[in-house]
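Would you mind keeping the following structure in view while I ask a few things?
Right, subunit A next:
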Amino acid sequence: MSSPSANRPTGKRVQMLATCLCDAFFDDAARATVEVLEYLGCAIDFPEGQTCCGQPAFNAGDWPASRRVVRHTVKVFAGDVPVIVPSASCAAMLVHGAPLEFEKEADYGEIEKLGHRTWELADYIVNGLGVKTWPGKFPAKIAFHTSCHSRGTKSGESTLALLRSIAGVEVQIFGEGEQCCGFGGTFSVAFPNISTGMGNLKLEHMRAANPDILVSGDSSCMMHLAGMAEKEGHPIRTLHFAQILRDALKNGGLLPT
Partner candidate 1 sequence: MDGFAATLKKETHDAVYNSTKATHEKRTKVLFDHFPDANRLREIAGEIKQHVIENLDTYLPKVEEKLRANGVQVHWAPTALDANQAVLDIMRKRNATKIVKAKTMVSEETELAHFLEKNGVECLETDLGEFIVQVDHDHPSHIVRPIIHKSRREVAVCFEKNGLGAYNDDPNVITQRARVFLRQKYLQADVGLTGANFVVAESGRLVLVTNEGNSRFCLAATRCHIAMVGIEKILPRDRDLALLLNLLARSATAQQLTVYTEFIKGPRKPTQPDGPDEMHVIFVDNGRIDVLATECRDILRCIRCGACLNVCPVYRQASGHAYRSVYPGPVGAVLSPLLAKEKFPELADLPKASSLCGACQEVCPVNIPIPDLLLRLRDKNKRAHGPNSGTPPLGAWSILASQPTAWKAAMAMGGLVNHVPRVLMPGPLRKWSDHRTLPPWRGGQFRKWLKNRPTAKGKS
Partner candidate 2 sequence: MNAREDMLGRVNKALAMLPERAALPNWDGELAVAHKLVDHHAPLELFCERIKLVNGTPMTSVTEVAAYLKKNGWMKGYCDPALQKQLQEQFGPEFTLSPEFDRTRVDDYAFGITRAAGGIAETGTIILNDTLTSRRLGALAPWVHIAILPRELIHLTLADAVLVLGDDPNVIWATGPSKTADIEGILIEGVHGPGVQIALIL
């Protein structure tokens, strides 16, 4: 669990960490992130050399491997502007996970500094840029999954606040919202029965609310749930909340299409 520090840098000049999942599968979520931030007047620097936050190896217990990747990330994101990440779990990795595995390392200070500048996207929009409501429209019933890595942060409440403020959005409540979806990184393949057991339970609860779309701030959770739903023959539509924010603007004629 991470608690981002109180005095992180803000401002409209930012760097963006797209995340490896968006790099590989969810390019539109990354694209939507750019479009949303630029709509808000941000100038985005996308360091081309970025790869991954190092979380997969950290969670798996291979800390030397993870540290190698984190060091690369720190190098690539040199600077002092805010680093915006469209993923609560990647943000938590930089804010909390990386400092944990670098406790005894000489370059701990460098790693901590990066964590100090890191913001999850919704947290940044609401608490960094002060945006409380979102314009445009997006008529849909949405089931929002608060990912586990947003525990102890303002990401979940920020995302919900933004979504609820969009004309046409109906955020559905469903049971056991605090329970994990069952992804957990390598846990999903090392403990497949428990992982899918958890995923099925989550799908059952979310479906009971009859949503049009499953939404989250973490692509990993969506990939796991959508993958299961499709495998069992009942696919569900999933979107990253950045895509909803962007599409709401488009629908409201506020973005060039």
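Regarding selection, all candidates are chains of the complex that A comes from, given by their letters.
Before moving on, here are some points about what is shown:
In this section, a contact is a pair of C-beta atoms (placed from the backbone, for glycine too) under 8 Å apart; a residue touches a chain by one contact, two chains touch by 3 or more; residues count from 1.
None of the values given here were measured: they were computed from a predicted structure.
Touch between subunit A and the candidates 1 or 2 in this complex is found for 1 only.
Those residues of subunit A that touch candidate 1 in the shared complex are 1, 16, 18, 20-27, 30-31, 34, 38, 43-46, 48-52, 54-66, 68-69, 71-72, 76, 97, 100-101, 148-149, 151-152, 176, 178-180, 182-198, 201, 220, 223-224, 226-228, 230-231.
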